[in-house]
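A protein chain is absent from this complex, but the other protein chains hold their places.
Letters A and B mark the chains in the order given here, with residues in each chain numbered from 1 onward.
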Amino acid sequence: MTRRNIETLVGVFVLMGFVAIGYLALKAANLAAMTIGETYAVAAHFDNVGGLKPRAPVKSAGVTVGRVTSISLDGKTFQGVVTMELEKRFAFPKDTSAAILTAGLLGDQYVGLNPGADEANLAAGDTIRMTQSAVVLENLIGQLLYSRAAEGGGDAKK
Amino acid sequence: MNPHDLLAGLGRWALGFLFRLGHGAFFLVELLRNTPASLRRFYLVVAQIHAIGNYSVVIIAASGLAVGFVLALQGYYTLSRYGAAESLGLLVALSLVRELGPVVTALLFAGRAGTSLTAEIGLMKAGEQLAAMEMMAIDPKQRVLAPRLLGGIIAMPLLAAMFSAVGIFGGYVVGVLMIGIDPGQFWSQMQAGVDVWDDVGNGIFKSLVFGVACTVVALYQGYEAEATPEGVAKATTRTVVISSLAVLLLDFVLTAVMFSAPR
Partner (left out) sequence: MSSAGSPSCSDQRTQPIAPRRVPNAVTSDDLICIDRVTFGYDAGRTILDDVSLAFRRGRITAIMGGSGCGKTTLLRLIGGVHAPNKGRVVFDGDEIDTRNREQLFRLRRRLGMLFQFGALFTDLTVFENVAFPLREHTRLPESMIRDIVLLKLNAVGLRGAAQLRIAEVSGGMARRVALARAIALDPELIMYDEPFAGLDPISMGVAANLIRRLNDATGATSLIVSHDVKECFLISDYAYLISSGRVVGHGTPAELTATDDPEVRQFIRGEPDGPVPFHYPAPPLAEGFGLQARRAAPSAEPRSAQRGERDR
């Protein structure tokens, strides 16, 4: 086997390896979905961020418009601070509200944006004023039981 | 055998084990020290990638395909009980990329390329080729061993990626073409659930670590083999056994470190 032949075959081998890696990265994983071009950063405060994780999608009307970059706690107000990157081509009004929603019944959580009617738009570094925290299942069940109990009590009073 | 002999034998074995571990670590450091020199003669590394990688492609691809088939079949059986059959793509991809790709590739590598390396080095030693090189003022570690180490480290992640890719394709063939799962769901669930850095990236890192481990074990066993036919035979057996155990142990450690921390 001559030197040229060996080098060519090794080149083919390495190429196949990189193609495999590229295929895994693009088709099998979410690399393509992650490169979203120019973005601007926006923050939102929540009482409870629930199960939201970094790199969770930010959607409006069900369409992904950005990603959550980091989640931290505000030391003074003890609210959760969610920082997210939104694609530059989507501009949202200043009075947009953000809610933490769940995909499906028990799926991953994401941030849903509900655009408002303000003429001015959110700029980089702005904070979204109106937020709705994540639904915590235990609280929901507690409320349900409480309201059922109250109803039952009300019925008994009649 | 009285208990005293037994205990003494156990102690001897333990000391021997520690010695070999340390000796092997020194060996690895020696090889790494000689790596820059062999990078300068890159043709040697290329020839080794050919011997290690190209000749393993067939078995890796065939195994990957088979594993992909089986994963799809078994996975479908279990997932369909929970009505989650559309997640088959995700199951196949995650299993392969995170675990089966690196680990099975490493085990196959140990069997195919590792034994070949051990036998080759052992026979070179038995035929005094390494001594002859030393007498010619050429360091065999630089010329013979370090290129093989580099070849193994470079070839392994590429082989693991090929295994996973072919496996996913195999899963597609069985899941979509044979069983009839919706291809859109198959791919979209997969793409939504498999993360490039956390899953694919970590898998590649794992296979790099396995590449170092398997290649070093193979080279060490060959280099320290007794210069007789029986010696070489024992050395190749030890290569497979030690490589496999090392891979599984490292897999446990790496998985615990990389994957258990919640994102």
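Everything below uses one rule, namely that a residue touches a chain if its C-beta (ideal position, glycine included) is under 8 Å from a C-beta of that chain, and two chains touch if they have at least 3 such contacts.
The model shown is predicted, which means the values in this text are computed figures rather than measured ones.
Chemist: For the chain omitted from this view, which of the shown chains does it touch?
Modeler: Contacts of the omitted chain with visible chains: B.
Chemist: Given the contact definition stated above, which residue among B:L7, B:I138 or B:L245 touches the chain not shown here?
Modeler: In the complete complex, the chain left out is touched by residue B:I138.
Chemist: Going by the contact rule already stated, which one of B:T35, B:N54, B:S80 or B:Q129 would touch the omitted chain in the full complex?
Modeler: B:Q129
Chemist: Given the full complex, what residues of chain B touch the hidden partner chain?
Modeler: On the chain B side, contact with the omitted chain comes from 124, 127-129, 131-132, 134-138, 143.
As a working rule, only the chains that are shown with their structure count from here on.
Chemist: I'd like the Å distance between the centres of chain A and chain B, where a centre is the mean of that chain's Cα atoms.
Modeler: Their C-alpha centroids are separated by 37 Å.
Chemist: Hey, which residues of chain A end up touching chain B in the complex?
Modeler: By the definition above, chain A touches chain B via 3, 6-7, 9-10, 12-14, 16-21, 23-25, 27-34, 53-55.
Chemist: Taking the touch rule as given, give the residues of chain B at its contact with chain A in the complex, in rising order.
Modeler: The contact residues of chain B facing chain A are 43, 46-47, 49-50, 53-54, 57, 93, 97, 154-155, 157-159, 161-162, 164-166, 168, 187, 190-192, 194-196, 199-200, 204, 263.
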